[in-house]
Each structure stands twice: as structure tokens, then as C-alpha cells.
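Removed from the display is one protein chain of the complex; every other protein chain stays in position.
Chain nomenclature is as follows: A and B, assigned in order of appearance, with residue numbering initiated at 1 for each chain independently.
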Amino acid sequence: MQLVLEKRAERSNTIALVSPLIAIGLTLVTMSILFAILGKNPVSALAAYFIAPLTDSYSLQEIAVKATPLVMIAIGLSLCYLANAWNIGAEGQFLIGAVAGSWLAVKTQGTGAGPWVLPVMLLLGAAAGALYALIPALCKVKFGASEILTSLMLVYVADLFLDYLVRGPWRDPAGFNFPTTAEFDPVATVPILIEGGRLHLGAIIALVVVAAGAVLLGKTIKGFEIRVVGAAPRAARFGGFNSNQLVLLTFAISGALAGMAGIIEVAGPVGHLQPGISPGYGFTAIIVAFLGRLNPVGILIAGLFLALTFIGGEQAQIAMKIPLDVTKVFQGILLFYVLACDSLILYRFRLIFASRQVA
Amino acid sequence: MRKILIAATAVMLTAGASMFGASAAEKLKVGFIYLGPVGDFGWTYQHDLARQALVKEFGDKIETTYLENVSEGPDAERSIEQLVRAGNKLIFTTSFGYMDPTLKVAKKYPNVHFEHATGFKRDKNMSIYNGRFYEGRYIQGVIAGKMSKSGVLGYIGSFPIPEVVMGINATILGAQTVNPNIKVKIIWANTWFDPGKEADAAKALLDQGADVIMQHTDSPAAMQIASERGKLAFGQDSEMIKFGPNTQLTSIMDNWAPYYIDRVKAELDGKWTSEDTWGGLKSKMVVMAPYTNMPDDVKKLAMDTEAAIIDGKLLPFKCPVVGQDGKEVECKGGTHLDDGQVLGMNFYVKGIDDKIPGK
Partner (left out) sequence: MELIEAIILAVLAASTPLLLAATGELVTERAGVLNLGVEGMMIVGAACGFGGAWLTGSIIIGALCGIVAGTLLSLVFALMTLGLAVNQVATGLALTILGIGLSGLIGAGFVGERITPAPHLHLPVLTDIPLVGRILFGEDAFVYLSLALVVAVWLFLYRTRAGLVLRAVGDNHVSAHALGYPVLKIRMFAVMFGGACAGLAGAYLPLAYTPFFIPGMTAGRGWIALALVVFASWRPGRLVVGAYLFGAVTILQLHAQGWGVGIPSQFMSALPYLATVIVLVLISRARTGGSTAPAALGTVFVPDR
């Protein structure tokens, strides 16, 4: 007797809806056991992770703030991945976008420049992110160099470049030579949506990006091309689609989104350029993209959900003294369950009896 | 399935409500934000030792909570605010990068007291504190000048921020008192924390002729390499004699416990006020590990130097301080460089044959 995986004739829409619930249920059970082993009350611990952050407007805002860059980057990445272009350097594009936008903020500091500054910063961030993403894309198209390697390596380069700027040329003159630019002027800062909170305009931009992604993929010919090139490269070639062009396009879009997310983060929650502006957004967004099944709405949900686990993890650390490492384990297990359950949308298990196999 | 889920949610909601509704009115809640994991055996580890000392000192009167691995980017403000919202009344934020986030949260919650390490911005309810580690560096310079046979010291820097630059200068000024021709080779690891890279840097320095290794990165890796090569080294942050029983000359130890106990006591007594504390050897915020692996005369010299610094007879940055260009640095403190000059130190003193990166 053997348990095997088998492809379904068509994707199961029921499972598509139910699978996240099953995954969460399984995680709850697993983590309850783990918490019990650690001597923590599983019910309170899980409440701290999943319920407490949803019970007040402050935490809800924070979830949105955390999810904003994740969703923006992941939408771009999903286009790449659908087109079989492996951009894993969104972190670098995020940083370069932040640098480029900050350039204007630093240059206009204290000059009394008008409200045009912020929009131009966002555009600069997007443009720089796109250009930076085009380096691996061009290396792939022109020379056949793997974009996986080049995009990843350029993350480190971007990180060190930012580091150089804030420790050298762009250092805040009044900052005792610490590695940060001066606090951006109000015209160079992303406006806050709710007084007293941290929810900012970026959240709206992220929603627009989600909508745009949905329209692009669902309603346009380019979106159709992207999906065909990814799903059936050979058919795409016969159809006369230029896959090289799509690599450049999707890389540029995802770089632009990552870059814009970068400058929004700097001009929003951080308020100045400094090292360490990204706690790994570019990498976490890869998970968000897949968790959201490379679908814009799915990505929105996945981004919010992952943000919830970060905020919940902190609350668990505070309320229950649960070490951060447990939160990481928790996130890992949760991701495994979600991904595994999603697999059941396309596949199902079947028991096969040995006698049949022989026949 | 759905019924079970609903039931589970209900249970957790009640548990959550009771957990967050409950108030521990009597206990003073003290919160900490850590940069690294508590197990880093360096900067964060020393802060956590002090937190444990608090628990030992005050027992039931206080409750401590920490958040570890909090990146200095957009997450910091949220983490601090989470501690506030969890009822912490005194919050220590233990890295430079938390300065602006701490200030933002402090303005928002005037009734909560904050203590920020190594920064320079203060407020009514936000103290700053730091250790005069350069005093220890000066002693290390004296020892190194005596102990080096090659006349070349090896210095592993993390990032070229004033804290590190002042350490390098203090070391050289100390060494020049016993060997005017002392040379120093500086390698920047561009990380606080990568034991492998720290080891590589130590090897490179030794291979280039240095015979005493000192570091401003956090792990015992460099000590270990010096030990393997039969050379000498200084510890960092904590007692590292275990990693080089025949190697460690001494170590500058961060000793935050007395300060933390002081501040918590003040808070308990209702006498907390915003202060600017820059404690050194005298206040025992900086403590030297036992002087080992050196002849008695050097040991005596080191102890005399330490005593002179404690008595205030010896000032590491006593005027005239001569810069690399051969010109005297402006003497703002009368007899010595004032604290502002030291805190923002961005030049090398004469005798260092190198340039500060990014300058």
C-alpha cells in the first residue's frame, strides 16, 4: 500500500479557498505542542500571535505599514516569475531606489523647495530601481549570464554603496559624523494618513499597484504574453512573443516597484537615509509572491498575513517572553503548511495498493 | 471543521482579552531593545547581563522584557512603541540607530521614560548614556606599545563611525607615550558581526607584520587567530580570556549593570530625570579585565595609567592633539578636547598612516 500524489484533472477551487484554513489549523496544532514543550500556555501564545495584533487600530496600522513594501515588491516579482525571469535581487533594487530618491531629498534640504519634491523622489526611486534591475536583465539577454547570480550579487553591492554614501558624502553635518543623512524636510516626507499613527500614503500606493497588477495580468495583451511565456515557452515562441523583451520588461517593472518601495520606506517610516533601512524586505517579498500564488490579490493577502506574524511575534516576545527564534521557527512551519496545503489545489493524494501496482 | 475553528477562536479571544486586560499594577515594567541576539557574546550579551543583574537586584519589584534582533531601520520605532503599549515605563534602547525612533516615541508618550545608548539627542523624558571606552583603548595603546616587538599594531574596525575612530586615536596616543614610532594597520570589516571575516582580517594583519591585534568588532574570532599564531590580542565588550589564555592582554568590558540599577532605582523612587551620562573607568561603566600575559613592569604601567585616568590626572585627549596634517586640533575643552569634539571625531591623529574611509 502506498500514498502517492496525483495531478487533478483541473484545479480545485474549493481547496483553493479552504487550504489556507487547513494550514493555519495545522500550524496551531503544531505550535501548541511546541509551546507546551517550552512550558508556555499555547492558547495565550497563539492569541498573542494571531489575535492580539488584530484587536486594536494601532497594530492594524502597523501591519499595513509592514506589508506595504512587501506587497509592492512582491507584485513586481510575481511578474518576473510568471515570465520565468528569476529576479532575486529585489533587495538591491529597493536600496538603490532609496538612494536615488534620497539624493533629491538631500540636495533640496533646507532650500524651501515646493511640494514637487516628494513625487519626483518617488519617480527617481522607481527609475533607479528599474535601471539597477536592468543590469542583470541585460546581462542575461545579451550575454546569457544567469540573472539569479547577477541580481543576488548586486544586492551586496547596493548595500555597500548606500553605506559609503551615508558614511561619506551624504552624512548629516550636524550628526556628529554618525552614518545617516539629516532628517528629510516635510516636503520630502511621505504624508501620514491617520494622525498619530504611522500609516502612510505608501499603503494606498501599494493598493494601486495591486490593482494595476491585476489589470495588467488579467486584461492586457502584455499580461497574457507574460503568462504564456512562463507557462509554455515553446508555444510563446511559435506565437511570435519575444521572451527577451519580456525579461527586460518584467525586470524593469519589478525593479521600479522595489525602488519605489525603497524610497517610500526611507521617506516614510524611517525619515532619513541610513544603513539597515531594509530588514530583508526584498527576500521576504519572494516568499510573499509565492505565498500569494503569484496572483495580485493573493499577494496582498499574503503580505498582510506575513506582516501579522511579524507584529504578532513581537507581541509574543513581549507578552509571553517567547524568544524571537521561536517566532522564526513558527514562521517557517507556517509557511511550510501553507505551501503544502496549496499544493492540494493542483494535486490530490491517492492510496495505491501494491496488488494494483503489480498489475 | 468550521465549528472547531470558531470555538478555538472564541477561546483564544477570551484568553487574549484576559491577558491584555490584566494589569500588573505594582510592578515596574522595564523594557529593552537589543540590536543583536542575546547570545551574541558581545554588545547585546553585555546589555542582557545587566538586565539580568536588574532582576537579581530588584526581584519582584520589576518585570523586564526585551525585544532582540531589532534592526535599526523601519522596525525600530514599532518595537519601541510595542514596549510602551505593553506597559513598560522605563525603556532602554541599546544601539545608536535607535536614536531617532526613540525620540519619536518619546515625544508621543511623555509619561514614559527612555534611555538611549550611544546617541546624542535628548529630551525631557529621554536620557542618553554611553561608555568612555576610549579610556580603555588608551590603556590598551600603552600596553600594545610596550608589548609589540615589530612596532606594528593591527586594528580591525567595524565601521568608520566616530566611536571607532576615537578608539583608534586613543590607542595610538597611548602607544606613542611608550613608543613614538609605533605604526598601526587598520582593516575595516564593514560588519559588526561576521566571525569568519573578523578572523580573515586578523590573519591579514598578522601576515602583514602586526603582532598585537585589537578590534572594534564583536566576536572573539580575532583573539582566537592571534592565539593560534602565538601573538597577542585584546578582548572586546566582554572577558574573552577563555579564547586566548596565553593571548589576551586585557579586555575592555562594557559594564552597564551599575548604571541600569541606578536608573531603575531612580524610577522606582520617582526621582528619574533626563540625564546625559558618559561614564568611564571611574564610574565603572568601563571595566578592564585583569592584565595578563605581560611582564610585571608593563602590568604596573597599565595599572598606573588606569589609576591616573580614574583620578582625572590623565586625559587621553589632552591638548595639544595633533592631526595627520601636522596641525594642532582646536582645543575646545581648555586642557583637552571637549566631549562634543570626541563624540564627533572624524580625523586621525598624527602617526596614523591611513585615511578614514569616505573622508
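FYI, contacts are C-beta pairs under 8 Å (C-beta built on N, C-alpha and C of every residue); 3 or more make two chains touch, one makes a residue touch a chain.
This structure is a prediction, so every number in the text was calculated from the model and none was measured.
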item	value
Of B:196, B:295 or B:340, the residue in touch with the unshown chain	B:196
Touch criterion as defined above, residue of B:34, B:243 or B:291 at the omitted chain	B:243
Contacting the left-out chain in the complete assembly, out of A:22, A:123, A:149 or A:187	A:149
Hidden partner chain, residues of chain B it touches	37-41, 45, 154, 160, 185-188, 190-191, 193-201, 203-205, 207-208, 219-221, 224, 228, 238, 242-243, 353-355, 357-358
Absent chain, residues of chain A that touch it	4-7, 81, 139, 143-146, 148-150, 152-154, 156-157, 160-161, 163-164, 167-168, 283, 286-287, 290-291, 323-333, 335-336, 339-340, 342-343, 346-347, 352
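Criterion: only the chains that are shown with their structure count from here on.
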item	value
Inter-chain centre distance, chain A versus chain B - centres from mean C-alpha coordinates, in Å	34
In the complex, chain A residues that touch chain B	21, 25, 28, 41, 43-44, 46-48, 50-52, 55, 58, 62, 65-66, 160, 163-164, 167-169, 171, 176-180, 183, 196, 198, 265, 268-272, 274-279, 311, 314-315, 317-319, 321, 323-325
Residues of chain B touching chain A in the complex	1, 4-5, 8-9, 11-13, 15-16, 19-20, 31, 37, 65-69, 71-75, 77-79, 81-83, 85-86, 96-97, 100, 108, 120, 159-162, 165, 190, 340, 343-346, 357-359
